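Heads up, one of the protein chains got dropped from this complex, but the rest are sitting where they should.
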Amino acid sequence: MSRGGADRTGRAALPLVLPAWIALGIFFLLPLAILFVISFGQRATYGDLKPISDLWTYIASGKLLAQYARSLHGIYLQIFWRSLWMAVVTTVLCLVMSYPIAYYIAVTAPARKRNLLLGLVVIPFWTSFLIRTYAWMFLLRTEGLINRVLMGLNITSQPMELLYNNFAVLIGLVYGELPFMILPLYASLEKLDLSLLEASADLGAPRSSTFWRVTVPLTMPGIVAGIILVFVPSLGQFIVSDLLGGARTILAGNLIQNQFAVARNKPFGAAIAFELTAAVLLLLYAYTRYTRRRGEDVLL
Amino acid sequence: MSRPRVPAWAAAIALLGAALACARRDDPAAIAAAAAEKRLNLYIWSAYMPQDVLDDFTKQTGIAVRYDLYDSNESVLAKLQSGVADYDLVVPSDYMVRILIHLKLVKPLEKGRLHNLGNLDPRFLDKTFDPGNRYSIPYVWGTTGYGYNVARARGALDSWAPLFDPANKGQILMLDDMRECFSAALKFLGKSINTTNPADLKAAADLLKKQKPLVKTYNSSDFEHILASGDVIYAHGYNGQIAKVAAEEPGKLAYVVPKEGATIWVDSVCIPAGARHTDAIYAFLDFIMDPKINARIVDGIRYASANAAARQWISPDILNDPAVYAPAESLTKCEFVEDIGEATEVMDEYWTEIKAQ
Partner (left out) sequence: MRTKGRFLRAYAWLVYAFLYAPIAILVIFSFNRASQTAVWQGFTLEWYRSLGHNELILTAVRNSLIVGLAATVIATVIGTLVALALGRYEFRGQTFTKNLLYLPIIIPEIVVGAALVTFFGVVALRLSLLTVIIAHVVFSISYVAIVVRARLSGFDRSLEEAALDLGARPMQTFWRVTLPLILPGVVSGALLVFTVSIDDYVITSFVAGVGATTLPLQIYSMLKVGVTPEINAVSTLLLVVTIALIAAAQRLQTPPTEGLRD
């Protein structure tokens, strides 16, 4: 939202936004449009596209939406549900895990240490995501560090199956997304007016009440931003389920990757990709409505 | 400030346009220059070329070699289909060679420029996927059976049975490869791996679905390490890589081509249609078909090569390793993977169902 507006007309903004429009228009919107068109096509025997001789007959025969129709039932629907479920669980876990530590850094810890503590949160993410995922495999495998320690301390007698299952995938997902939840929460919590909390306590509200009825509502923008920043990537990811899940589970991301890389069915892969995108855009729309009601946009 | 008033964005666009123009080189002069350029771009399986052989090639010819690795045939197809990958040589498997030929993604060999073709083993020439070897030169061959931990494996270790046995739950690794998994299932059921019979395919799919809960992980790239590290007892996999880890700790692991049969495959070198560095390509092909060099490659990667003349130079322990140079009797029921055309889509749906369970 701009401030003090009347002296600056909208025209001055044009050269500022033009580079972004051009860069994103040509190299983002256009490729997506091409992919979108492909999603209405059919795969030829060897994985290229079947040429369409007559457009009207093609549309009339119902083949136009064939890829979308195919993707919306049976196992594919199952795969969407499972991805949705994984993303929801990941987001909830991230939220629950992140809130206390964000609170600690923003409110409890001494102010001069805040940058350091925040930096400590971010630094792990300066190593390669792949390597960190691999490090988890190293920790979780049958002869990995965790099992060795547990067995060495006689806490367990048999190695636990910690890898190549949903548990490992969740760990990988939560681990990867944590800073994207901590940072927005921190940003919101930092702006929190502590005197409001004190007032609430002074008025006799128990701590939990203060938390749920003052703190949480006031930090809602941060919570919502964090949810979006975590939920969306979790929906489309496939590396974690590939490496940590032992390629045993197919999530939406794996499906798309599979269609493009292995099954060579670009139209089908494109259709699924756009369905995923549509789901996410719906979320974005809901988010924009939410922020418009509140009168502030947390991100842009 | 008296700076020239060229808007930043206009300059950026101009720069970008110039860069884009440089990236497209279609004119004849550029083509000829590229053909003679001392550079070679390889796209090859991850375990297929020892670095020292490449270094020697560079030393001998002055041609710099760059390479990218892949672990599935489909990656080759995807890259070549994009039309904008810049590889000079690829090494696809049999059925993929046929697909690439059909899609005109590879170009014919100029046999006149090749001097070492006589060294090749006739067993692997003139196959159905490339009659007359117009497009491909066989490089390496092998089988896809399974490796197992000698001390901990039980059951009929000459058959596919242990990999489908519920008693071995959580101890099995399967390749993350649709055709290979289906081949294992089809062979166990006594069918051809190239069947397009819907009933056969469904039976194999059902078997694989029943097997899924028993499988610890699907992995096509470092299955041999997962076997060696003890995470699984039985690992579906390609013979050479299993032979390699088996050789590191003699007696711990073994490889078997099941009696019901397995896939036998030959990977061949092909020239993508858009390959530019033609001189370097033919120099390299002659180089790797030289018997002594070829033998060094075999020693390094522990896969059997399709070069007959190289046999006299290969280390005896590799020649005598049944996991590498499989004895003829074990190969009688083995089949080459062939393209099954439209049935691929059916198989793909089954595969998705299996993985999605």
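Things to note:
Every chain is named by a letter (A and B) in the order it is written, and numbering of its residues begins at 1.
By our rule, a contact is a pair of C-beta atoms (placed from the backbone, for glycine too) under 8 Å apart; a residue touches a chain by one contact, two chains touch by 3 or more.
Please read these numbers as outputs of a predicted model, since none were measured by experiment.
In the complete assembly, the contact with the undisplayed chain comes from A:Leu32, out of A:Leu32, A:Ile52, A:Leu170 or A:Leu192. Contact with the chain not shown here comes from a single listed residue; of A:Leu64, A:Leu84, A:Met97 or A:Leu150, that residue is A:Met97. Touching the omitted chain from chain A are residues 1-5, 8-17, 19-21, 23-24, 27-32, 34-35, 38, 97, 100-101, 103-105, 108-109, 115, 117, 119-121, 123-132, 134-136, 138-139, 143-145, 148, 175, 178, 187, 207, 228, 232-233, 235-239, 243, 253, 256-257, 260, 266, 269-270, 273-274, 276-277, 280-281, 283-284, 288, 297, 299-300. Listed for chain B, the residues touching the missing chain in the whole complex are 1, 3, 8-9, 12, 19-20, 23-24, 41, 43, 46-47, 66-69, 71, 81-87, 221-222, 225, 229.
The rule is simple: only the chains that are shown with their structure count from here on.
Considering their complex, residues 7-9, 12-13, 72, 74-75, 77-78, 81, 99, 102-103, 170, 176, 178, 212, 215-219, 229-231, 341-342, 344-345, 348, 351-353, 355-356 of chain B touch chain A.
Across the complex, chain A meets chain B through its residues 15, 18-19, 22, 43, 45-48, 75-76, 78-79, 82, 141-143, 161, 163-164, 246-250, 254-255, 258, 260-265.
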